[in-house]
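Only a single protein chain was left out; the remaining protein chains are all shown in position.
Chain IDs A, B and C follow the sequence of writing; residue 1 opens each chain.
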Amino acid sequence: MDYSNILQEVYEKVSKEEGRGGVASYIPELAKVDPLKFGVFFKEINGRDFGMGDFDEKFSIQSIAKVASLCLAYKMLGEKIWERMGVEPSGTPFNSLVQLESDRGVPRNPFINAGAIVICDILIGELNNPEEDLLSFMREISDNSSISFSENIAESEKSTGYRNVALCNFIKSFGNIENSPEKVIDFYFKLCSIEMSCREISCAFLFLANGGRKISDNKQILSESQTKRTNAIMQSCGLYDESGEFTFKVGLPGKSGVGGGILAIHPYKYAVTLWSPKLNSKGNSYKGMRFLELFTTKARSSIF
Amino acid sequence: MDYSNILQEVYEKVSKEEGRGGVASYIPELAKVDPLKFGVFFKEINGRDFGMGDFDEKFSIQSIAKVASLCLAYKMLGEKIWERMGVEPSGTPFNSLVQLESDRGVPRNPFINAGAIVICDILIGELNNPEEDLLSFMREISDNSSISFSENIAESEKSTGYRNVALCNFIKSFGNIENSPEKVIDFYFKLCSIEMSCREISCAFLFLANGGRKISDNKQILSESQTKRTNAIMQSCGLYDESGEFTFKVGLPGKSGVGGGILAIHPYKYAVTLWSPKLNSKGNSYKGMRFLELFTTKARSSIF
Amino acid sequence: MDYSNILQEVYEKVSKEEGRGGVASYIPELAKVDPLKFGVFFKEINGRDFGMGDFDEKFSIQSIAKVASLCLAYKMLGEKIWERMGVEPSGTPFNSLVQLESDRGVPRNPFINAGAIVICDILIGELNNPEEDLLSFMREISDNSSISFSENIAESEKSTGYRNVALCNFIKSFGNIENSPEKVIDFYFKLCSIEMSCREISCAFLFLANGGRKISDNKQILSESQTKRTNAIMQSCGLYDESGEFTFKVGLPGKSGVGGGILAIHPYKYAVTLWSPKLNSKGNSYKGMRFLELFTTKARSSIF
Partner (left out) sequence: MDYSNILQEVYEKVSKEEGRGGVASYIPELAKVDPLKFGVFFKEINGRDFGMGDFDEKFSIQSIAKVASLCLAYKMLGEKIWERMGVEPSGTPFNSLVQLESDRGVPRNPFINAGAIVICDILIGELNNPEEDLLSFMREISDNSSISFSENIAESEKSTGYRNVALCNFIKSFGNIENSPEKVIDFYFKLCSIEMSCREISCAFLFLANGGRKISDNKQILSESQTKRTNAIMQSCGLYDESGEFTFKVGLPGKSGVGGGILAIHPYKYAVTLWSPKLNSKGNSYKGMRFLELFTTKARSSIF
């Protein structure tokens, strides 16, 4: 099936619509982004791809990076990582501390902040040079050596990231963080500061639509089972407490970031990345959600 | 692909395993069920089917009936029903009242008890003879006039169902129940008391694997979009606070009942129903979960 | 000390102030009350008393009756009643169901609705004719045979009291209600419907300021220890989630009702009852709180 017409049509329609919501303001650097940016990059496992708008402009991928950190930890430690966190949706906002108290420091899943922080702790324990090794992994899966952290964003996040510091220390108080909270949270802020374009994100994570293998060199990044399971967690938990709505309206595994990006995967078909910085009340890109809903409806391309 | 060998192999393996957990005991009538029953019925949209064990014995389908009540209300009212409830997983047990308080009486989804009770209220408002009309719908989608309520089960449930009475009155106090709580809760207990065999369940809900159309007469029960959305809600919310685990391990939309049944749908491929009465701590069939995990893994047949 | 001048002065001051808030509207009959009513009745254990404004007009005492039901159950069963509920403030609104879920059906204290409902269940189990026997007790402690239920109020409450029905069934589901929820909730609505004037309330509960003995005939209603403990619970829990504020500003054990009444006790000194129907956001009489704060401050008559 040739998706380009539908992609084009939906892009034009959503471009014209008024974007609701506002740019993430709690991280000072993010607040500076042009709210009118809008990019889409669609890439099929058969090699076809299609970009629209600002698809080649780098932006702060924020929580989309949590897919990468999960994949790296999962690849290295296998199912053992689930001793440290669950795979259930939380039913609460992304930075909530409430459940952690009743769950005794075990995060519900690797995509809420609490879980991603535990993944960072795991990676620090496993990697010799966590920041470099993580970047190497990102560069490897995307065949792109330009991918980097943004020191500005990481610093900016650190300057106001009290809630994440609270989360990290809270989990530590339950014994589910092994390293020092300072080290873990610094790595976490670095992780979230990665900058990539829509094209780069779609290329990097296309292996999740290909049974765990990279397209370019057929290298197995995750096993087929791990890949399916990663997609499953994206389906259940990828859009915070809007994951059910995303599953309902879009019907694809996805992961959002407060930079305004959304990555969605159609297993064995394609990866698609959206970028539009205005966020709805749940912290997800308003136009990104809208584009994907219209696209999967028109293309009849949900997994359900 | 011929699934029969894998089905047979997994059935034999799981049959031999010791079943953990216990039969639902809070409904007196359910506690009488033989805990060693084990049935599987697999039915593809191309007509092939395959049954194993006690697949022709009727059992209390309990919450699996919530798929039917949702479909009937969705068919009649369309997207309007979402004004009365959400599509998000709850992150809490199936009969929890906690979220309802902060959510002001709006249930998170139609599959937790609170949501199913609101669906019952909607159906009472729309149907002339709610009980008969619901049975007619069940009989129609399954081409089977023998499907009925169990008065015994409904009475038994009523005698101890104080928590559901509490839920219904609690929602009413927020104004999200229109009819009298007594009427709504009686209908709810009736709904949960429906008895069907694995074969009957797979046949009844096979339209969810067929874009909304019945196989026998090609009649459209739900639109394709409604069908996809129903499957999506099953994926997000079908197994209570184990929905994420089910998505992770099984990778199919599913719906469980405390009678020990689980229905799973592979869109555009098949419906499969399991029955084994011993439940895990989350209220889902232990062997049912186990069977589906092994089957979708061996058959590489998850949607992810 | 002669309190009459201060009482008069504070009464005049508060009378002139604009009353904030509104009359309880969720019970239709209560909504009909004249919001400008304002009465005070002060009665010392030495026999002196002092009334101002509408102090002889009967009003719906609502939750103030929970002091009577607690005293009657405490008198009959002693410390055994604490196996069924606690003595801790709840930190949540009066009709909250949240804590009951984590506390497995054991109410925090006898003054939140949940606890008062359990007290009603206890009384039904102990009394031959619960309604008559409760009235007899009320009449006995107040030397006043005119005290009665209001059928209108009880019916009105029943017509909209879904949340209390929910509470009662929820507690029953945990096994902490022995009788049928219908019977218990009917008795509870009756209890809350009692009508008394400020004068009658102060007279009835003056024994709590007198070591448990009635003034008129020196009859021991509660033991001295039970009396102190009842006052202590009023201090900790008598004004719902405003109990701390009341302790802070007024500094006396007290109990409020949504009819706009507040009873306060100064141990070994006096009982005082206020009535002003406009309620603040916590469900307590705005002018009642205000009067007591000014009075205990000017008279330097808190227990602290």
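One rule holds in what follows: contacts are C-beta pairs under 8 Å (C-beta built on N, C-alpha and C of every residue); 3 or more make two chains touch, one makes a residue touch a chain.
Here the structure is a predicted model, which is why all the values come from computation and not from measurement.
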Interface partners of the hidden chain - shown chains only, full complex considered: A, C
Touch with the omitted chain, as defined above, among A:S60, A:S96 or A:S197: A:S96
Contact residue for the chain not shown (choose from C:N113, C:N231, C:S256 or C:S285): C:N231
Given A:F59, A:F149 or A:F170, the one touching the chain that is not displayed: A:F170
Residue numbers in chain C that touch the chain omitted from display: 86-92, 99, 108-109, 224-225, 227-229, 231-233, 235-237, 241-245, 247-249, 251, 253, 267, 297, 300, 302-304
For chain A, residues in touch with the removed chain: 96-98, 100-101, 162-163, 165-170, 172-173, 181
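Everything below uses one rule, namely that only the chains that are shown with their structure count from here on.
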Chain-level touch network, classified as line, ring, star, complete or other: line
CA centroid of chain B to CA centroid of chain C, Å: 47
Intercentroid distance (Cα basis), chain B paired with chain A, Å: 32
Interface hub residues of chain C, defined as touching at least two other chains: none
